[in-house]
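Every protein chain except one is present and positioned as in the full complex.
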Amino acid sequence: MVIEKGKKKKIYTGLKRSTRIIRNLTLIIPAAILILMIIVALFADLGWIGLPDIGLAPQDPNATHPRDKLLPPSFMEGGKSDYFLGTDRLGRDLFSRVIYGARVSLSVSLIVIFITALIGTILGILSGYKGGRADAFIMRVTDVALSFPGLLLAMLLWVAIGPGYWTVVLALSVLGWAGYARMIRGESLRIRESDFVAQAQVVGATTWRVMFKHIFPNIVNSLIVIMTLQIGMMILAEAALSFLGLGITAPTASWGSIVADGRTELDRAWWISAFPGICIGLVVMAGNFLGDWIRDKLDPRLRQL
Amino acid sequence: MTRFIIVRILQAIVALIGITILVFFLVRVSGDPMALIASPNLSEEQYQKIKESLGLDKSWGEQFWIYIKEMTRGNLGESLIREKPVTTMIGESLPNTLKMTVPSFVLSMLLAFFLGIMAATYRDSFWDNGVKFLAVLGQALPGFWVAIMAVLIFSVYLEWLPVAGMSTPAHYVLPVLTMVFFMLPGMMRLVRSSMLDVLDSEYIKLARIKGLPERVVIWKHALRNALITPLTIIGMLLPTLVVGAVISEQIFNWPGMGSMILRATFERDFPVVQAITVLVAIMVLGVNLLVDILYAYIDPQIRYQRS
Partner (left out) sequence: MSNIVLQVEDLHTSFFTRAGEVKAVDGVSFFVREGETFGIVGESGCGKSVTGLSILRLLPEPSGQVTKGKIILEGKNLLELSKKTMRAYRGKMISMILQDPMTSLNPVYTIGDQISESVRLHQDLPENMVEGEVISALRLLRIPDPEVRTREYPFQLSGGMRQRVVGAIAMSCRPRLLIADEPTTALDATIQAQYLALFEDIQVKTNVAIIFITHDFGVISRICDRVGVMYAGKILETAPTRDIFKAPKHPYTAALISSVPQLDKKDEKLFSIEGQPPSLLHLPPGCRFQPRCTVAMDICKEQEPPEVKLDENHSVSCWRVK
């Protein structure tokens, strides 16, 4: 009986340690992937700090090599060591294109996340705190924005203002704030009822003061959680747009457009489509896991997100 | 209940008018649409003639008024490139899109509810872990890439399934699965978490105390409550549905609405883009309205409070 007890205890402490390790790994691996990707995006070349000759990308992503078309990756039979992931049908180095593609994907998604979080937070707090008609109006608009297909909007903007980097940013931002607004409204509603807000109102704080001095600090955690979880969503959205040709125009590489490029060569050069897709999957998964981890740490109530 | 529905319908109409105005002026801010269609070597006279025939010589206000009048008559304008009424173009492509999206949607929902409920009921089992794994993959991998990899494996290497067209049932497999991949994971995850919340509740405990068999506890007492949250967000599945349809049609050369609007976009055929956007807006508002009504039907509290 006594021995059995000891045994059981051992099993449980073992479980505890292994879960702790797993829990740490779910932070370390995603964070490492994201940091690596950001470094890769930043240092693809150093032209932006006046050092155009140094960079992580081995080659110019748009340089064509007519004699090296559709070469397989260097680790496969027939591959050349110059082209780690092989080449596309114009003989461009796939590895360099994927590295430069990280730039577009990450920068678009980060810019969009900041814009949408800003708009969504302001509208969400306003809606939750003010209530009444303002709330009803903002929430109806939010409902429509949440269910309006962003792809159509992107097409509309493409027709209206033409393709480009900022068209993509705009297309993703115009509807993207709605998710934040709805979440933040719920949080603000809850906080509005708390004593310290009543206290502030009693001593005559202005609406804006209450909203940003008292309510905002209490929703920062939720905001960070949603923003992290949005990294993956935005990268996927940008990739889908570039895949369809609605993103940044050729020849600028973006992960989605490289996948699209490889589509016609699928029977001869599967690697063109395969590798950028794996990159998207990795980064998105890293973003989602990191978001989950931060949520469990900061705000476990948001679990159903 | 009736009042509630009427208010919602009125709100939807207001929203529709707003969207129509927005879309109408948005496609015109880019400048003179004539610049897109007229070739530079047209004579001034010919240029004016075309402009008049398209109604582009009138002021924006007048154009908008004509547009609305025509729309209420069911005329959504004419394609600049193809010189066909947009309604005719939709008539040709919509059935194809429906043939793909409807089975995909039904299949996705059935699978999402079944798998989500099974996963929550047998928590941490093999089922549950499978569902969780699928959800993680589905939310991280881009759908277009998965579709292309499926083409690579099943069409290029194994040669089991055709890649393009829609002539045989086999042609439906990959497009439908692509769309399912877009819609299933998110919904499944939501059903699972909603079901877990419900299974934790006191009324489920009470149902078990009554001695009800698990079958009844799950599929009668838990299911209906677990449906409420996923149903309220079914409207939010529309964007996914549209992206899925456009991408799927693009990859598999499916002659549907998705291919049509994508082509119209690249050709800057703005009447087509505008018409389809307004149509989709109507669909979005309609679905939201339907969800509200359905929600009221499932949750008696709402049904009674609003009556």
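In this document, chain identifiers A and B correspond to the written order of the chains, with residue numbering beginning at 1 in each.
Convention: a residue touches a chain if its C-beta (ideal position, glycine included) is under 8 Å from a C-beta of that chain, and two chains touch if they have at least 3 such contacts.
Treat the numbers as computed from the prediction; the structure is a model and nothing was measured.
Summary of contacts with the chain left out: across B:207, B:246, B:261 or B:291, the touching residue is B:207. For chain B, the residues in touch with the chain missing from this view are 201-203, 205-213, 216, 221, 224-225, 298-301, 304.
Note that only the chains that are shown with their structure count from here on.
Against chain B, the residues of chain A that register as touching in their complex are 140, 143-144, 146-153, 155-162, 232, 236, 239-240, 243-246, 256, 259-260, 262-263, 266-267, 270, 273-274, 276-277, 280-281, 284-285, 288, 303-304. Remark: chain B residues 11, 15, 19, 23, 26-30, 136, 139-146, 148-149, 151-152, 156, 190, 193-194, 197, 229, 235-236, 238-239, 241-243, 246-247, 250-251, 261-262, 265-266, 268, 270, 273-274, 276-277, 280-281, 284-285, 287-288 touch chain A in the complex.
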